[in-house]
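A protein chain is absent from this complex, but the other protein chains hold their places.
Right, chain A next:
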């Protein structure tokens, strides 16, 4: 339906159902939409990188250094899911706000003289909130990939002269790559399209493409343009995911040749 909509035209109250590409032309040429799309991609890429980089050590720790309480650790990792997504976003608002927990604490400690303003209502806040929200989705696939690594391979690497750092880069990381790729795609795809977080903590410069789509469907009353934006961003995200997938597969193969 969204795809069909994107080829129609909105006339104030009714829809002109004749086929047109005008919406796509507008979606791809208007600097506003382009800027929003690029910003969305930039933010979600940063979120993805931050999330995966933070998730890896956690997954690694649970997989390699926790022996008896693995289930408990995994359980704790999923605890944030017990509250609603909205609630978690609001919590970050409370933490990062002008009179929030973080600022009060820093002020109280005398580390800063006036509240930090760069941490809420901008892209940084969006990154922090999204990274926190999606961390478990990144930790779990990486954890599974690490769990599947035969520990005797690491012993073999050690036996053949590798210290811990070398064996990590020569054995652990290459074998964990499928999990890392899965985590990257799992985090990247939904964060590009997220609209609650940028809406609540992003301020004006933290707004993303999905907020615009929402506006087009709602206030702007231009569903066809919104649909064209949605379809476009879907294709862009799909393309990037495929690119990541094939690039890492090629790297994985390159190591084997």
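Assume a contact is a pair of C-beta atoms (placed from the backbone, for glycine too) under 8 Å apart; a residue touches a chain by one contact, two chains touch by 3 or more; residues count from 1.
The criterion applied here is as follows: contacts and distances are computed from a predicted model.
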Query raised in the report: Can you pick, from "Diol dehydratase reactivase subunit alpha", "Histidine kinase", "ABC transporter ATP-binding protein" or "ATP-dependent DNA helicase RecQ", the UniProt protein name of the chain not displayed?
Result: "ABC transporter ATP-binding protein"
Report summary line: Contact with the hidden chain, among A:11, A:29, A:84 or A:152, goes to A:152
Query - Of A:100, A:174 or A:203, the residue in touch with the unshown chain - result: A:174
Query raised in the report: What residue numbers in chain A mark contact with the hidden partner chain?
Result: 150, 152-153, 155-163, 166, 170-171, 174-175, 252, 255-257
